[in-house]
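Removed from the display is one protein chain of the complex; every other protein chain stays in position.
On to chain A.
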Amino acid sequence: GDCAVLKRGDVFKAVPVLRRRKIIFEKQWFYLDNAIGHIYGTTFEVTNGGNLQPKQEVEETTTETKEAGTDNRNIVDDGKSQKLTHDDIKALKDKGIKGQEIVQQLIENSTTFRDKTEFAQDKYIKKKKKKYEAVITIVKPSTRILSTMYYAREPGKINHLRYDTLAQMLTLGNIRAGNKMIVVETCSGLVLGAVMERMGGYGSIIQMYPGGGPVRAATSCFGFPKPFFDNLHEFPLSKVQSLLSGTFSTETLPSDPEDNALVEEESNGLTEEKQTSLQDTEEEPATEAAMEITQTEEQETMDVNAEDVEFKQNKEKENKENVREKQIKQFERRKKLMETAALLREKNADGLIVASKFHPTPLLLSLLEFVAPSRPFVVYCQYKEPLLECYTKLRERGGVINLKLSETWLRNYQVLPDRSHPKLTMSGGGGYLLSGITVVLDKGKSDCSNSEALKMEEPSPKRCKVQDLHC
């Protein structure tokens, strides 16, 4: 029932742990059954039968002074240096020969191996091992693992939010236990999950969502205990304007099916009146449905015996219960919505995190209303330009200071004796962040502190001091 992450080298994949469920990962098929019970971090091999087997710690054969060359001036790549053919290798695999053995065979059957330099031999062995020694590690999901996985596998689902940018958001936003956070994201729930992880179940989160409901596919991967969700609220973005203008009502929920049976009045709490009206009207649709069924059944059956009658009665009961259940759920939904609206109306949130596909400006301008003064906010955008506009509009609005538009640059390194250098490929961009701190909104006056108004124009060269630029 857990959500586990399979790891092979730098490739990750999140899968639900279910018995007898076939998993495909890195060109291999297997079942997770044998993995259940092992601790996270265990490395497995895939057996021929598609089962997982914990990998034994194998002592690396001590390197006697191997024969090696000094450089590649005489090595010609004619594609013929490996004597084993494709079929030979396949035969070995089919025989069940372990990956280690296959690699050994490849080395022995390579005419150029002993001419390669030690470094080149090392690289060759690593490459073959990667291909033939199929080991999979099962790791516990965390923000680190899931954000890296999503960025590599499905960046489109997270608006190309690179994991270091997410890390910046969590820190700049001072996400921690006890906060009351407002989160808006269209990143499959990854950002929400990251926020929840850093809050540890303490405090509360109000997630604002577009459309009918929030997408939390990634959130479920984290494996949070149930109590974490007790203080997770949601609120539709489509109701924000009405909430701000004071005209909020729960009459029409975003994906509400027509419900003329329940007539809601705008109120802040739930009264007895509402509850009785619920019960009164609930009967009608139920009996209607029951009547429909009996009519059709009467048409169908010619004989009416005792069993049929009982069956019909049970079915009527079932339908009544289904409708009642639906209405209770709806009732609960509206109740929750009212509670969340009340939380928002307090206008004392400890921070705002935005990472969505939408233009950030309207989101910020409206949602900052719900944030207390002297609290951080962070907005992510895949592109820089919308944040330029957002910055400008925020300056006009006032009530924010320390605005900063930034991006992070991330580089991975290969560190090996005498072979250390940055890696070959690098992410071209991980998105942009606009961050700031709220202050008491002084309606009428601009909040630019005394010298800040001057900062809007291009500064003269003298003003840029090196120490000011230190991050």
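Following the convention adopted for this analysis, contacts are C-beta pairs under 8 Å (C-beta built on N, C-alpha and C of every residue); 3 or more make two chains touch, one makes a residue touch a chain; residues count from 1.
Just so it is clear, contacts and distances are computed from a predicted model.
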Listed names "RNA polymerase II transcription factor B subunit 2", "AP complex subunit sigma", "Alpha-1,3-glucosyltransferase" or "tRNA (adenine(58)-N(1))-methyltransferase catalytic subunit TRMT61A", with the criterion being the UniProt name of the chain not displayed: "tRNA (adenine(58)-N(1))-methyltransferase catalytic subunit TRMT61A"
Chain A residues that touch the omitted chain in the full complex: 39-41, 140, 142-144, 147, 163-164, 166-168, 170-172, 174, 176-179, 197-202, 348, 350, 372-376, 384-385, 387-389, 391-392, 401-417, 420, 432, 437-440, 442, 447, 449-452, 455-459, 464, 466, 468-471
